[in-house]
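Note that one protein chain of the assembly has been removed; the remaining protein chains are unaltered in position.
For clarity, chains are labelled A, B and C in written order, and residue numbers in each chain start from 1.
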C-alpha cells in the first residue's frame, strides 16, 4: 500500500531485473479512468488489515502457480484521472502461469482490500457506498 | 521487429503515457531463459513477411477486442539469457479485454513470425529445426 | 485504554480519526460511546469491527482489553 504516486516504470524495471532469468513477466496496471465528472478520488485503508491480507494473497499466488516472483502494489491517498491505482506483476518460466497469477491476484485483490473511497465531484467530496461502487469497480477492473 | 535491445522500460512508460486514460494496461514480456547450455541465440527474420503480418495481427486484435491501443515488439538478432525477446501490451477500458488481447497476440505471434533461430552451444552456432524447436518454444512461452 | 480507530466516513462522523475509551470495552460499551449513527451502522451487516488486526465474525462478541486497538470499518468501497 503506497501513499505516494507509483513509479510504475521503476517498479517494472526493478521487478524485471530481479526476475531477469524468468521466461516471462505478465503485468496489469489499473488506472483512474476519466468518467467526465470525478475530479479526484481518495482511497483510505486500514493498514493492520490490508497489509497482511495482501501479503497473504501474494503468498497464495506463489503457492498456487509456478512462479518466480510476484509484485502487488496498491495506491492509497488522493489520485486524479490517468494515475495508477494498482500494479500487479508475475514472473514465471511459463506464460500461462504468469498470466493466471496476475488474473488471480486482480480477482482477489478487492476482497483483500479494506479500502474506503471518496470522490470529488463539483468541488465536493463524497464517500462512495458499495452498492454504487460495485458497478464502478467492475467497470474499472473487470 | 527490432535488431537492437528492447528498452522495455521506455516502451512500457511510453505506451502507458499514450494510453494514460485507459482503465488498464496488460502486458507480457518474454525473455531468453537460461537452459544452462545455450550461450546465445540469434533470430533472423524476413521483413517483407514479418512486418505486414505483425501489423495485421495487431489490427486484428484491435478489431476483435475493445482496446485503446496495442504494442507488439519482437527482437531479432543476437540475444543472451535474460534479454527480452518479445513485448506485447494492450490498453483497454476493461481488464478482461486487455488480458485477452495480450493472450491472443502471444498465441498468434508465432504463426505471424517468419523467424529462423540458431543457438550457440559450446562455442558452435547451430540452426534450430522446428521439431526440436516446437518443444523449446512451448516451454518458453506457453 | 482501548484505542478506537475510525475509518472512512466514520472518521467524518466522529470528527476525528481515533480516540481512546476506557478498558475493558465490549460491544455495549462501544455502542454507547460512539456517535449514534456510527453505532446504528455498526449494527448492520455491511459494517465491521476489527480487534487488533482481526475482523470479528460476531461484532457483539467484542472484548477489548487495555492496550487493544478496535477499528470501526464502514462498508468497504472496493479498491
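Throughout what follows, a contact is a pair of C-beta atoms (placed from the backbone, for glycine too) under 8 Å apart; a residue touches a chain by one contact, two chains touch by 3 or more.
All of these numbers come straight from a predicted model, not from anything done at the bench.
Interchain touches from the omitted chain, evaluated on the whole complex, reach B.
Screening B:8, B:86 or B:101 against the full complex identifies B:86 as the residue touching the chain left out. Between the chain not shown and the residues B:12, B:38 or B:113, the one that touches is B:113. Counting the whole complex, the residues of chain B in touch with the unshown chain are 43-44, 46, 48-49, 52, 74, 85-86, 109-110, 113-118, 127-130, 133-134, 136-137.
Operating definition for what follows: only the chains that are shown with their structure count from here on.
A comparison of C-alpha centroids places A closest to the centre of the full protein. Taking each chain's centre as the average of its CA atoms, chain B and chain C sit 51 Å apart. Look at where the CA atoms of chain A average out and do the same for chain B: the two points lie 25 Å apart.
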